[in-house]
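Left out: one protein chain. Kept in place: all the others.
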Amino acid sequence: MSKQPLQSLIHARGLVKRFGDFTAVDGIDLDVAPGEAFGFLGPNGAGKSSTMRMIGCVSMPTAGELRILGMDPVRDGSRIRARLGVCPQLDNLDPDLNVRENLTTYARYFGLSRAEARRRAEELLDFVQLRDRAASQVEPLSGGMKRRLTIARALVNEPELVLLDEPTTGLDPQARHLLWERLFRLKQQGTTLVLTTHYMDEAEQLCDRLVVMDGGRIAAEGSPRSLIETYSTPEVVELRFPDEADYAGKLEGIGRVDPLPDRILLYADDGDAAVAEVHRRGLTPSSVLVRRSSLEDVFLHLTGRTLVD
Amino acid sequence: MAHPTVAVLERHLHLYRRLWRASVFSSFILPVLFLVSIGIGVGNYVGEIGGVTYLAWIVPGVMASTAFQMAVGESTYSVLGDFKWVRAYHAMRATPVGIRDMVAGWMLYVLLRVVIAAVVFLGVTGLFGALLSPWAVVTPLVAALVAVAAAAPVTAFAASIDNDSYFALLFRFVMIPSTLFAGVFFPVEELPGQIRPLAYLSPLWHGVELSRAATLGGAPPWPVAVHAGFLLLFAAAGLAWAVFAFRKRLQD
Partner (left out) sequence: MVTTMLAVARISPSRVGAVINRNVGALRSGPSYWLVLLSGFFEPVLYLFSIGVGVGALVGDLVLPGGRTVEYAVFVAPAMLAVSAMSGALAETTFNFFFKMKYSKTFEAILATPVKPFEIAVGELAWALVRSTVYTGAFLVVMVVMGLTSPGWALAALPATLLVGLAFGAVGMAISTLMRGWQDFDMLTTGQFALFLFSGTFSPVQDYPAAFEVAVAVTPLFHAVELVRGLAIGELSWGLLGHAAYLVVMAVAGLAFAARRIQRTLCV
């Protein structure tokens, strides 16, 4: 093993995962550097979770090259997992153990001594703010608390790389914000985070860099800002019209036009100017909204459909 | 550094601390009730069999069948549940714990439960005066062998299925017939010739004969090495199947 610092914690070239005839991951290239917060953005079925499971060394690649922490997941799965923290999409906490025991029992799987397991558990109870629920059973906890406990459990071995598969799916807005704040703290402490999400706001909040996945392939890669700059315009105008007439044609020349089933998106450098031009052409939309461009627009541009459907 | 197998064993023991009360009946009291009802109650009418009291004759059988039933019973809902509802094995999969550690940790847990029950049973039957040979001390070892031979394939089965109603069928068509017709209550020679080979195939029969030879101080019908070898073979095949079934369920 070389002692020099690793160039990338995750290194993939032409990575493929097939289930029978179905290709879940279709030849992707990736590099994640230490200290980075890296995201996979995409709808359900884009291949995010399959990729995560290969990175977590629980699913073997069908083809391609994959190195995690400089090691080969096929040969060194156990040694790699010893240095990973995994927060799976479905909580798999032990319902017959209480909150603290869930942490200590899991710590033992990493070969930690009982005393060390207890020490880490106490630390993490504070970190995820579950100190006063330490002796509680898992079942009565709220969804947000369970998620925090799952994340605490993923941190019990002080991992160099933490994998979070849709960390906030199904949580209410308050619980999400609390979770983001904790993850941000982790990132500040220098932990490398890799997460999947189908929420744009989550990707923008947490990720330094992300890839947009669609149909098992990487459609684009970059920082949230650079993706928006490359694939969209600074502002977007959302127009709704009272009837079904072909307004897209009448908007030609103002900016890029994207007709959706319920509204028309108009991409522009200056939203207000674009709206003025719409009115000048004698069009009377029933509603007009000017907003900053988001990753949703990037996604729509890349794949031709909206993310949340 | 704790070995991952030990960590898995600890997890099961930890859960058992919560649930042990429910198991007291099946592991300790039930076998004794059985002895009283059949061994003494019916034994009165049987008189002697093979030169010993009926009670002394069925004690080793009931011990082996308790080990067998515990091993089968433990390895059904708990194993399926840890895959399907609790997903405890999926959680372990994300750690350095390997498939073999999961199977080995689980087997050690079942073994521990069975051996403790066997030792307690040995003490109780000693008070009944039903142990006729000092070789009786090896019966917990036989119980352990029966336990792995039964628990390993059932664990594999539980890891392969998705619907728990198969267990009711396993109990009724495999476990109960084994218990009733594998030489625990009456010699297998009484069985019709066509059915007898089925008893020979059951790991329980081999365990019963080894235990009986030990507590009565005689020789089993087949050489000890053959009985023990059969049990070991059953256990090894079961373990291999269990590792295969766990791996299959946890991959992809």
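By letter and in written order, the chains are A and B; residue numbering begins at 1 in each of them.
By our rule, contacts are C-beta pairs under 8 Å (C-beta built on N, C-alpha and C of every residue); 3 or more make two chains touch, one makes a residue touch a chain.
Treat the numbers as computed from the prediction; the structure is a model and nothing was measured.
Novice: Considering all chains of the complex, which shown ones does the missing chain contact?
Specialist: Across the whole assembly, the hidden chain touches B.
Novice: Just one of B:Phe68, B:Trp106, B:Phe157 or B:Phe181 touches the chain that is missing; which is it?
Specialist: Of the listed residues, the one touching the omitted chain is B:Phe181.
Novice: Contact with the hidden chain only, please: which chain B residues?
Specialist: Against the missing chain, chain B presents residues 19, 22, 25, 29-30, 33-34, 36-38, 41-42, 44-46, 49, 54, 163, 165-166, 168-169, 172-173, 176-177, 180-181, 185-186, 190-191.
In this text, only the chains that are shown with their structure count from here on.
Novice: Across the complex, what residues on chain B touch chain A?
Specialist: Per the touch definition, chain B meets chain A at residues 1-4, 6-8, 10-11, 14-15, 18-19, 86-88, 90-98, 250-252.
Novice: In the complex formed with chain B, which residues of chain A make contact?
Specialist: Residue list for chain A touching chain B: 19, 53, 56, 58-60, 78-79, 81-82, 84, 86, 88, 90, 92-97, 101, 105-106, 108-113, 153, 157.
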